[in-house]
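Please read through the structure below; I'll follow up with questions.
Of the protein chains in this complex, all but one are displayed in their positions.
Order of writing sets the labels: A, B and C. Residues in every chain begin at 1.
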Amino acid sequence: PAPQVQDAPAAAAAAADLGTATRADFPILHQSVNERPLMYLDNAATSQKPRQVLQTMDEYYGEGGYNSNVHRGVHALSARATAAYEAAREKIAGFINASSPQEIVYTRNATEAINLVANTWGAAQLREGDEVVLSVAEHHSNIVPWQLLAQRRGLVLKFAELTGSEEVDLEKLAALITPRTRLVSLVHVSNMLGCVLPTQRVAEMAHGVGAKLLLDCCQSVPNMPVDVQTLGADWIVASSHKMCGPTGIGFLWARYSLLEQMPPWMGGGEMIQEVRLEGSTYAEPPSRFEAGTPAIAEAIGLGAACDYLSGLGMERVAAHERELGAHLYWQLRSIDRVRIYGPSPEARLGRAALATFNVEGIHPTDISTILDSTGVAVRSGHLCTQPVHRHLGISSSVRASPYIYNTKAEVDAFVDALKDAIQFFT
Amino acid sequence: PAPQVQDAPAAAAAAADLGTATRADFPILHQSVNERPLMYLDNAATSQKPRQVLQTMDEYYGEGGYNSNVHRGVHALSARATAAYEAAREKIAGFINASSPQEIVYTRNATEAINLVANTWGAAQLREGDEVVLSVAEHHSNIVPWQLLAQRRGLVLKFAELTGSEEVDLEKLAALITPRTRLVSLVHVSNMLGCVLPTQRVAEMAHGVGAKLLLDCCQSVPNMPVDVQTLGADWIVASSHKMCGPTGIGFLWARYSLLEQMPPWMGGGEMIQEVRLEGSTYAEPPSRFEAGTPAIAEAIGLGAACDYLSGLGMERVAAHERELGAHLYWQLRSIDRVRIYGPSPEARLGRAALATFNVEGIHPTDISTILDSTGVAVRSGHLCTQPVHRHLGISSSVRASPYIYNTKAEVDAFVDALKDAIQFFT
Amino acid sequence: MKTLVQAFQAVPDPMARYKQLLFFATKLQPFPVEEHTEENKVKGCVSQVWVIAELRDDKIYWKADSDSQLTKGLAALLVQGLSGCTPQEIVRMPPDFIAQLGLQQSLTPSRNNGFLNMFKLMQKKALDMYMQQQAGSDSEGMAASASSGGDGAAGAGTAEQQQGSSNGNGNGNNSEASATPVADSIQRKLREELQPLRLEVVDNSHQHAGHGGYRGSATYSGETHFNVEVVSARFEGLTSIKRHRLVYQILDDELRSPVHALSLITKTPAEAGMA
Partner (left out) sequence: MKTLVQAFQAVPDPMARYKQLLFFATKLQPFPVEEHTEENKVKGCVSQVWVIAELRDDKIYWKADSDSQLTKGLAALLVQGLSGCTPQEIVRMPPDFIAQLGLQQSLTPSRNNGFLNMFKLMQKKALDMYMQQQAGSDSEGMAASASSGGDGAAGAGTAEQQQGSSNGNGNGNNSEASATPVADSIQRKLREELQPLRLEVVDNSHQHAGHGGYRGSATYSGETHFNVEVVSARFEGLTSIKRHRLVYQILDDELRSPVHALSLITKTPAEAGMA
């Protein structure tokens, strides 16, 4: 059954209801793991997919479907596939309030989107001695592409550190930004600390010296309203699989005028205007960046995921997560020997609905292994953020991250399971 | 119902049966287009997907499923997803007889795989004045990446032309290969001409001067047995969507020792060993080339497609296509004013089951438009091979390309529809 | 145009419509080979299409050609429908009639897009002619305005805005002729839908380098970038995103094609100190 579409409901009521309301849409959640009901709390790594998204992809491939290569096709299936593929672009554009669908470039995932910026704008614009400012809290995908480019181009990478409350330190950030800074690239919502970046303020800092701002929105686009008209970023990137969409697709957004300045990266079909043996001319964005047969079913699936989330209402999703996240945080805080990383939910911009923590004296993977044997799926390890782990003096951690289909009751059950696990090792 | 697995059946019997036998596996084929039964003959662009592949992906995402991020996960779903993702790699390796699953690198499509080679091995190894030998028959995806690299590195690109029978001219090719040649990159089976490359002979030429050989196997891997142990290539690339698998995935194969020599390309999660602010170390292949959350469901789906095709038997598939392709060719040849490009089926290595042609005095898109209105899906345009079109003095063409589920009766019906279309404009 | 649309709609069977197109194609006047130029070529078509315009008595007469018979038929439809119109009429004509032709069911998007692109090229050519008319009739000398692209473009937006309504041609439409059809349309629609207390529409397309010059160049795109400030009671109780969505919804047509960027400031009267 399709979820009820409500308009800006009272935050508390929405939060109480959303988990229960959406649960029926996610067939995968209704199973047992190790003879206990699955409790999926690894959503910051990947989300589950609602029936509606799976149906949309089945309708593409299956009975009465229209699987076919897109663009240039002159037959009916190709026409339908092209229309659906481009309609999905429009849905994504609408979801983040882009000015035009042509500002959405499909990529495999957010990682590829960052690499795309590094290898097009970055490779074309950045020169020896130019500075790129990041933070120690970045995901590896927002560090390694710049390290690779820095090696090629002789760039200087600078890393903003954390405040005492374990958010990105804006004062330190401001001090790192100089007239040589060409790019500031930061995580909007940290997948490890849960801290939220005041994007407009950072945009002012970056733009003040003529630098551009890229935001890694992997943990914000799925969880809160993100409006690129007010965000302040020049580029944002996000991944489908974390926002109810299929694997194998993600996107880059930039203002069209900026996309136009970016040279091509990968060569092949779709991205060309004319190919001659002596040289080729390239298509306008976004095609310029989409070489080869694209991830068609996946793009269409991501469009359906945007529809699904819009149907719920992103304000409602955010309210639900705010409530669930705060509950998770305070419950964990009440356990002896548990240390949660990142700011409290009372921080000015709040924190994401995820809690990364350690239990004194117990290895994170031991915790997650025991939790798994009771049906609870959480992540443990370095969470693809080794630098911030090192910065905090740890090598790994445990992370629980609820999403739209999780309930307060599940958070309580998780906390109980964690207490049992701690007991197990004591 | 699963197809019967037969071991090396008589070629003719197999060809007669395969289309009928497999048809039931492809739900999408059983529909009407423009009130006529769909006749899908655009398989060189993309193939349809059997029930078995769709089910495999449903089992991943849906009820009782195991959608989860791969590697490093310590919970049950992640364990299942990782096992299936790596098992699929093993299936692909088996399908092309690679020495090890670790020789398979997942990419979005064949285009990305070629760009990967250009941006890793190419960028690291090729120097100003080094020569790359291609042919005029290459797909744009095997031209533009080398043009882009040539611009960056000052390479010399050379293009082998065609023989009178419109195959890649091996003598001209041999003449282009010099001690300065570092790479020969050619299409194994042309998506426009249908000609088949004698790969071992070309490998000898390339290796004789110490050059490497990359083969674009997009039109061979789905259609005939391809064995990398005897093929002679150093790299091959292929796309899932043309071989009964989902969109959004493809692969690169190379001997492990060669993959080990290739530096990373995209940076991010999965591809690292250790990330420090000062610099990072990278994982071994294939992980080194798989940055970010991969196309998990798609990889698993491609594995299922390999199972499906292996179940049919690639010898049987090839025999079916040989028969269907020859029938298509000779039927078309019998029509007045029709000019087919590429060699005849009697060429030494035969030709692929596709026919690219023009009808004198009628624009290709007019043909395909009228065919479409009778339910026939064929491609028209430049087929992402503008150079060979220009070489042949045309700007576009029509292509019909049958696959495992097409029958001889369909080819006959297509030829009749084409005759009607020609009539329509006369 | 309307009668043409109706005639075409009357044909029920797609095959018969294609026959009709072939018939239209035969009725086209011969096209001079020397006009097979890049400038006259429609972009983004699956086949090659060329269009040229001729001005007689302030009215445009069209010629078209294509290497595809069906495309030629489509071009003939436009040639027949749009010959004898004034430049203003053509510039102001909404592309709705394309949908009404019912071609979408029988034409694939690539061909359908091609059709739209033909119409757009014709509108562009009409606009160029209108500009030349304007320049001719304008005593303050915009005579050099036929220059192709480059520096002359900056500031053109505002200059033309000012002279916009100076020369109505009595062309039967209820809106007056204008050199800034997009800006006008944005103004009109927002005024109708939002009853704004304040409305400011600024065309800053000229700030956007790399988009080609204002006239004549191949990458011509005209009015593409706007700053809009609206104060309206309709915004009360709406979040910023919802206000923006509302505006985008109203301006759906304008944003679909020519406008690249719309920078929005949306306030309630209270927020603007006007309540």
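One rule holds for everything that comes next: a residue touches a chain if its C-beta (ideal position, glycine included) is under 8 Å from a C-beta of that chain, and two chains touch if they have at least 3 such contacts.
Model, not experiment: these values are computed from the prediction.
Every visible chain touched by the undisplayed chain in the complete complex is listed here: A, B. Note that of B:S32, B:Q55, B:S99 or B:Q151, the residue touching the chain absent from this view is B:S99.
Even with one chain removed from view, chain B keeps its contact list with that chain: residues 71-76, 78-79, 82-83, 94, 97, 99-100, 225, 227, 229-230, 255-257, 260-261, 315. Counting over the whole complex, chain A has residues 34, 362-363, 365-366, 369-370, 372-373, 380-381, 395-396, 424-425 touching the chain that is not drawn.
Assume only the chains that are shown with their structure count from here on.
Chain centres here are Cα averages; for chain A and chain B they lie 32 Å apart.
Contact with two or more other chains is made by residues 46, 108, 111 of chain C.
Chain contacts: chain A has residues 72-76, 78 touching two or more partner chains.
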